[in-house]
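Here the complex is missing a single protein chain, while all its other protein chains stay put.
Naming follows writing order (A, B and C), and every chain is counted from residue 1.
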Amino acid sequence: MIIVMKRDAGPAEVEAVVARLRDLGCDAHVSSGQLRTVIGAIGDREVIQQIPWEAMSGVEKAVPVLKPFKFVSRDFQPDPTIIEVRGVRIGDPSQFVTIAGPCAVESRDQLFRTAEAVKRAGAQVLRGDAFKPRTSPYSFQGLGEKGLELLAEAREEFDMPFVAEVLDPRDVELVSSYADILRVGTRNMANFTLLQEVGRQPKPVQLKRGFTATVEEWLNAAEYIYKEGNHQIIMVERGIRTFETSARNTLDITAVPVLKNLSHLPVVVDPSHAAGRRELVEPLARAAVAVGADGVMVDVHPTPDTALVDGAQALLPSEFAALMDAIREVAAVVGRRG
Amino acid sequence: MIIVMKRDAGPAEVEAVVARLRDLGCDAHVSSGQLRTVIGAIGDREVIQQIPWEAMSGVEKAVPVLKPFKFVSRDFQPDPTIIEVRGVRIGDPSQFVTIAGPCAVESRDQLFRTAEAVKRAGAQVLRGDAFKPRTSPYSFQGLGEKGLELLAEAREEFDMPFVAEVLDPRDVELVSSYADILRVGTRNMANFTLLQEVGRQPKPVQLKRGFTATVEEWLNAAEYIYKEGNHQIIMVERGIRTFETSARNTLDITAVPVLKNLSHLPVVVDPSHAAGRRELVEPLARAAVAVGADGVMVDVHPTPDTALVDGAQALLPSEFAALMDAIREVAAVVGRRG
Amino acid sequence: MIIVMKRDAGPAEVEAVVARLRDLGCDAHVSSGQLRTVIGAIGDREVIQQIPWEAMSGVEKAVPVLKPFKFVSRDFQPDPTIIEVRGVRIGDPSQFVTIAGPCAVESRDQLFRTAEAVKRAGAQVLRGDAFKPRTSPYSFQGLGEKGLELLAEAREEFDMPFVAEVLDPRDVELVSSYADILRVGTRNMANFTLLQEVGRQPKPVQLKRGFTATVEEWLNAAEYIYKEGNHQIIMVERGIRTFETSARNTLDITAVPVLKNLSHLPVVVDPSHAAGRRELVEPLARAAVAVGADGVMVDVHPTPDTALVDGAQALLPSEFAALMDAIREVAAVVGRRG
Partner (left out) sequence: MIIVMKRDAGPAEVEAVVARLRDLGCDAHVSSGQLRTVIGAIGDREVIQQIPWEAMSGVEKAVPVLKPFKFVSRDFQPDPTIIEVRGVRIGDPSQFVTIAGPCAVESRDQLFRTAEAVKRAGAQVLRGDAFKPRTSPYSFQGLGEKGLELLAEAREEFDMPFVAEVLDPRDVELVSSYADILRVGTRNMANFTLLQEVGRQPKPVQLKRGFTATVEEWLNAAEYIYKEGNHQIIMVERGIRTFETSARNTLDITAVPVLKNLSHLPVVVDPSHAAGRRELVEPLARAAVAVGADGVMVDVHPTPDTALVDGAQALLPSEFAALMDAIREVAAVVGRRG
């Protein structure tokens, strides 16, 4: 931690900061420039980061040197985490994983038609939600446990693991009893009690970035899960909220290499929710492969114009097959099998 | 809903949209300009807003005419909602309500010293949290039920109702059994299962704006609570996330009159969490009164530099007393008793 | 400057940074923590800030301790700058200044009707533009020099100084030969050649904040003007671009006290351009007075629905008169005469 004193801070104020650091068992390095005194605090990060330095008299600002997360950092584990689910390896630098399916499970017919199509085209993991967080209380909220049963049936029929969202800490055990991978959605990225519950499950967790979360906050959320004992975490970039409205969100493609530098966790991109519009999904998916992501997650629907959720962004099965071809070609260039 | 067709949409595509509207029991008004055809959809809002119009062939975009929320709208109830809690009237245009106390309850001594000070200075409602959502899993998470017991004790001692945050749907009954007002925090504004649970309680609810939520999304969240039967909702503006970093968040003071135009619900401003720095709290609180808010909520701490949460923004009791004087003077100018 | 080394930086990389600092005649304080080495650089700010430290091998990031601007800082001049124009004192803590008039000069009749009304209601400075920056090339671009002539005539008729925008470095002398105060608009805040030209004029300059500029960038722009010799700079907050679209921009009311802490320059708020809608202007103007601004600038038009620019935000003369009453009342509470 670096503590910058105010221009008019006096020696007693500097001394108070130094004394407090010493009380905490930390070292203090004082540098006095012409206009500001700066105190470098050296010692146990967790101790130092808990103190409200900016509330102390004479302190202008406190700048952390270290990130607040630990276990999910490359500092802690230099090698990439690879998560294996029914033979699919997510995070393996020689593989590229495609997750596809309907945004929400609406019916057996809709789910099975989609699952069959994405399987045939080459997707390795099925997606489909039974619980949907909806901005308006008047929108379709999902089929609940019935949806999970259908997903489990589709898993056996088409031999694909599936991922499903969990919204409520009270549903974690239920969803975990069906799904191969749990998902914490974008609106729940900072729902810390939910993070703790999924952190206690024996299933991998997809952690979607909050659409207004910084990369650092996102890794802090992963740290919550990791700290509870679940180390199988997949980070999912799905676009952030900006001033631009020509697509639903702004896909933060830069977050992929940034995350790869900071953390050992796998990173997947969701171009469908980022774009919100079908015609943008394929170019964004190609970009995701090229930038170095470990996978993509794509919405597919047999009849998007009757979809109960997010129809405008769902690919038709034929469009998805074309996308898989494109993914495989770009993946080959970056040394991955798609 | 207004449906704008693509430049190259053909008559069959226009006809398909019109036919679908008719099937839904709605009217369709078709206007063909030189470059675009536009279809006005007239009928039941909830029916029309569920259809993924933008997924239909030839549709460029669908623009809603009506807001998606209903009960919390001035269209539904022109008169302001006034919420009465132990004699304090929130939302009454002739009153201005100040809520104050520590960000988190840390100990009996800390809470009681603060409560006594804010009561003496003129605050009407006590704040203090027992459950804290923290970005880092290594930060203090609150005293839990013990904190609620202390708050209940302080309520009796100082004759002030209190508000406390609830984080988890499983804790709603517990918090509701102690607190006079429940709070849904900024990170949970879109935690729909939590919204539904507080919507079933017989206690008023403070709904903090998500720091990245639009005013419309915030009113949708209020609609979730209202729809479950709880009509006592207090909207709390606490700053939004923008590119500017000179304060913790950007207080969206404009949201106050915007909300007053759109909704009948009371609006309170939290300058402490918006600013993140003590010296900004008083000017922002004055602005909140002047702009027409129904109240402010302010962090106070007897020794901010030992605070376990958000010390840098907490006022000292003496600073709070000065703030109350300023609030009363500005409130008088806008016709309120502070 | 604080230079944080990468986790895996070696002694040679640390030594290279230290050697470079010594070559520049600066001191280097090296602090080695368990996970990172940090180097404090002490010496001439302008020398240190020019070096691309982050391009050096082993450097993770360089964090400036001091702001990049100098003359416009409170560090340089603790007392507030007061600018006097024809008897109006802008920046005087006991005065509140209201600037009002049409957004653009459209005709002699429109300008004179507006000027008469705002003068009668108590405005001290007239606004009205002859050159308009318009997003679309198909919009009205202003009357040019003819507009300046009309403004000069109105100044004499109603005994009010006027402020007018200048867009192009080639027009600076022309506008300066007519106007009492020059304005650099929001789209030109980082137009450095224009800043330099107005910096050479003997007239005060209003510097509008770029709607996407940080406070620090805004003060850097002021530094450009100051450095050329013109010290009469008035900062104008006019709303920033955020994700929220319920008003045209998000008025950053917090920027007023932030700026007052950092700089000695006067600060004026433009609620009209921030809001973009007439009904929001009065509450935002009241908030601006309460938060501690030195003045407001307000659009007024005798017939807003025929305005060639920004009609939706212009107040009618009668609305402006009511606003002046509100301003005077709030100003009295904060110790200013409005």
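FYI, a contact is a pair of C-beta atoms (placed from the backbone, for glycine too) under 8 Å apart; a residue touches a chain by one contact, two chains touch by 3 or more.
Bear in mind that the values here come from a model prediction, so they are computed numbers and not experimental data.
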Chains in view that touch the one left out, judged over the entire complex: A, B, C
Hidden partner chain, touching residue among C:D79, C:E156 or C:D305: C:D305
Contacting the left-out chain in the complete assembly, out of C:T193, C:N261 or C:S318: C:T193
Which residue of A:L284, A:V309 or A:L323 touches the chain not shown here: A:L284
Interface with the unshown chain - residue positions in chain B: 2, 4, 7, 27, 29, 31-36, 38, 40, 42-43, 45, 63, 65-66, 75, 212, 241-243, 245
Sites on chain C contacted by the missing partner chain, in the whole complex: 46, 49-50, 52, 54-57, 68-69, 133-140, 167-170, 187-188, 190-193, 210-212, 217, 220, 223-224, 227, 241, 277-278, 304-308, 310-312, 314
Hidden partner chain, residues of chain A it touches: 212, 214-216, 240, 242-247, 250-258, 261, 274-275, 279-280, 283-284, 286-292, 326, 329-330, 333-334
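Operating definition for what follows: only the chains that are shown with their structure count from here on.
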Contacts common to chain B and chain C (chain labels): A
Centre-of-Cα separation between chain C and chain B, whole angstrom: 31
Interchain centroid distance [CA atoms averaged], chain A/chain B, Å: 26
Whole-Å separation of chain centres (CA-atom averages), chain A against chain C: 39
Sequence positions of chain A contacting 2 or more other chains: 212, 241
